[in-house]
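Quick one: the structure is below, and I'll ask about it shortly.
Every protein chain except one is present and positioned as in the full complex.
A, B and C label the chains in the order they appear, each numbered from 1.
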Amino acid sequence: MVRWVKHMDLEPGMSVRDLVAEMGKSGVFSAGRVAKAVEIYREMLRARATIFMGVGGAVVPGGLRHVLASAIREGLVHAMVVTGANATHDLIEAFGGRHAQGDEFADDAELRRKRISRIYDVYVPQRAFEIFEEKIQPIFAKVFKGGSRMSSAELLRKIGLELKDKNSFLRAAAEKGVPVFCPAIADSILGLQAWLYSQEHDVTIDVLKDIKQIFELASGAEMAGAVLLGGGVPKNFIFQSMLLTPRSFDYAIQITMDRPEPGGLSGATLDEAKSWGKVAERAKTVTVIGDITVILPLMLASVLEKR
Amino acid sequence: MVRWVKHMDLEPGMSVRDLVAEMGKSGVFSAGRVAKAVEIYREMLRARATIFMGVGGAVVPGGLRHVLASAIREGLVHAMVVTGANATHDLIEAFGGRHAQGDEFADDAELRRKRISRIYDVYVPQRAFEIFEEKIQPIFAKVFKGGSRMSSAELLRKIGLELKDKNSFLRAAAEKGVPVFCPAIADSILGLQAWLYSQEHDVTIDVLKDIKQIFELASGAEMAGAVLLGGGVPKNFIFQSMLLTPRSFDYAIQITMDRPEPGGLSGATLDEAKSWGKVAERAKTVTVIGDITVILPLMLASVLEKR
Amino acid sequence: MVRWVKHMDLEPGMSVRDLVAEMGKSGVFSAGRVAKAVEIYREMLRARATIFMGVGGAVVPGGLRHVLASAIREGLVHAMVVTGANATHDLIEAFGGRHAQGDEFADDAELRRKRISRIYDVYVPQRAFEIFEEKIQPIFAKVFKGGSRMSSAELLRKIGLELKDKNSFLRAAAEKGVPVFCPAIADSILGLQAWLYSQEHDVTIDVLKDIKQIFELASGAEMAGAVLLGGGVPKNFIFQSMLLTPRSFDYAIQITMDRPEPGGLSGATLDEAKSWGKVAERAKTVTVIGDITVILPLMLASVLEKR
Partner (left out) sequence: MVRWVKHMDLEPGMSVRDLVAEMGKSGVFSAGRVAKAVEIYREMLRARATIFMGVGGAVVPGGLRHVLASAIREGLVHAMVVTGANATHDLIEAFGGRHAQGDEFADDAELRRKRISRIYDVYVPQRAFEIFEEKIQPIFAKVFKGGSRMSSAELLRKIGLELKDKNSFLRAAAEKGVPVFCPAIADSILGLQAWLYSQEHDVTIDVLKDIKQIFELASGAEMAGAVLLGGGVPKNFIFQSMLLTPRSFDYAIQITMDRPEPGGLSGATLDEAKSWGKVAERAKTVTVIGDITVILPLMLASVLEKR
């Protein structure tokens, strides 16, 4: 049966849900994929799948911190794997720091002299990292009392419980019991701070324990879904959680600007993951090529409405 | 004065306008640019600028045919430059042909045997091109009676007036008096059909005349804006229209997935166009990196509402 | 039979041919494709295929003007389809103008004031365009005497014969009898100049005639190959030349940085062209994702040696 391309119609005042429905009518190119992603997300929720969200790239500096926190609170996410940078930037804001709108063509040497660090067109005042240090060290002192060796997920949960900022996704996750894994935590300013703390205290972050904890989640899930914001370690760590189980992901949604041809995992297709047994042969999957800051809100605003 | 990144908040049932407003609050990465594009579009309309829209890529097969037609009817576009393919695919539908949702991983040799042509994940039955030939040749016979040598814009206008399909952007443009230029018309199936017709009739398409016509529009505009869907000939032809005038574009919005580094015009920044005098030094410009089928509806649904 | 990835070995002083042979040993990712492109090119030459080269993007400003001219002289190319910009920039140099190494982060408004036009990191002094006008107008006066209506290929051939610069690819082509088609000539500064000339002389460029001429070449070829440098009109015009013949391309090599997902022809896979009958089911094809200025010299230096 042929499914024709029905051309999209726009209306003034239309809702995001209606716009995504129009994209689904056309059903092709990236518009079709946004609609398919919404459909898969709804189906994952209906099937009560355990949803693993990977958060790579600069999602928090890019203005999506509340979106992550509310996705956790609304039950759209049940486990997270994040880069150290996204954890760090969530904490920066929880500690009162801010990100500013900047200019991607700025003179970086001049920014350096002004003590501003640049993330494409986002500015972070160096002062924010100083406050970060002032605030995180006492938290380390507190949380490492309960044990000098813990997984990144245990550490982030304990840190999350110390935060007062309701918009922090780390706090939302800690409150909701959603584990947040950060297996490459050493590769971040949060990791640098942990190392500084470890200079005078015999503590360590046991990333092998993270493997065990995510493996338990993966093998315990009756149905499992992956929502991958960018690639990198979060994508791989989520997928590899299935390698030691007889199971694989039943659903996968990927939003990325990376290409498959250079062979890196970040740009790899979701079909490729089937050859590894990470994604099930009959899994429902979709890759949307686009910027996370546009595609994620479009998708989640529609998912929220459609429930 | 610092503009902080305010994190986006999503609401169930929110309108597209509200979503774009949230993107504007964050103001960075592609989300910030979508919001800026809407702002510039509204300002162009308030300033009563003459808006030139370039339509490259596979916009019509991608489900945006009605969007183009209604943008013309709503007065959001005052001149268009299109690829021959977009004109051809508009006509295919006007003549009763259809595009179907397909599979980008299909076996193309098998599609060939089934007489289906593929445009990424869009299928076009070869039958549609046969109907196209049956219908366009009598139209050529009619429209070339009024003169055997005309510009591509004159030809497309005359063809547009022959169409009965209200959803055709060529008809909408012809009715509304919006010229549609197609300087590379020879590079399309519409061009092939014109050549077939020319085999037995002494007719020609005078693309130098298109230069004159767009130049007159460009030099007559008090304020001018460019909305570039993809690159290629449409982008360049719109920009070069300013080269022979003392003026330049006051506004420019570009939606593309091409990169600047290889040096081709399609991926070139809008700043580069300032060095040529195509875009004014103080012009308001924005490039959104993303798929046209997602970004254009998001932008126009918001523009429609905000007027 | 399994073909293993044999890891590349580098030697000081190794030739380009040897390097490409090492890439062929590994046989995967882009390195494998460069080696495959060389192999296909050699096979095309052995099979005495008619080789159509498409020249999109900024190939001439990017330093490949001699490479194009020598490819023509060495018999590596038998027909060309170029953008108007590549023809224009070849002529600029033939008339004594130059391109300069610039800075892609330059202040474009300042460049404008200095009368420098920018193409990514290439600068073109505006003076070069003035000289272009001074020199091309007398050539138009001469070449249009033999007929006031000609195809772009006829025009470029006549212009080529007027040039004294041996490094001009247009001259090399004219001398060698290699036709150079420019179906979107109106979309270029060469086209603007032709239009200026046409203001006082009743001349026209008959792009429908170009269709006829390339169709005759395509249908006359016993074996046919396409070498596509970038996409745009050159790629499509080469491929569509087969649409009116019962034949299709037996070989195709594509070098591009464009992606397939947005659906535009420039980034389309060569398999997609099989569904249209532009490329034969059993054709030997390869797409190399990379910058033309790196991939083309690497490929051609190896092709030259291996003959």
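We take it that a contact is a pair of C-beta atoms (placed from the backbone, for glycine too) under 8 Å apart; a residue touches a chain by one contact, two chains touch by 3 or more.
Fair warning: this is a prediction, and the values are worked out from it, not measured in the lab.
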Among listed residues A:G57, A:P179 or A:P297, the absent chain is touched only by A:G57
Residue touching the undisplayed chain, where the options are C:P12, C:G146, C:G177 or C:P246: C:P12
In the full complex, which residues of subunit A touch the absent chain? 56-58, 61-62, 85, 104, 106, 108-109, 111-112, 116-122, 149, 183-189, 191-192, 194-195, 198, 204-208, 210-212, 230, 232-233, 236-237, 240, 243-244, 257-268, 271-277, 281, 291-292
I need the residue numbers on subunit B that touch the omitted chain, in ascending order. 28-30, 105, 259, 261-263, 289
Just the residue numbers, please: which parts of subunit C touch the chain that's not shown? 2-17, 19, 22-23, 25-32, 34, 58, 61-67, 70, 98-102, 105, 120-122, 167, 257, 271, 289-295, 297-298, 300-301, 304-305, 307
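Here is the rule we go by: only the chains that are shown with their structure count from here on.
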At what distance in angstrom does the C-alpha mean of subunit B lie from that of subunit A? 35
Between subunit B and subunit C, what's the gap in Å when you average each chain's C-alpha atoms? 25
Would you kindly tell me how far, in whole Å, the mean C-alpha position of subunit C lies from that of subunit A? 43
Within subunit A, the set of residues that touch 2 or more other chains is 28-30, 105, 289
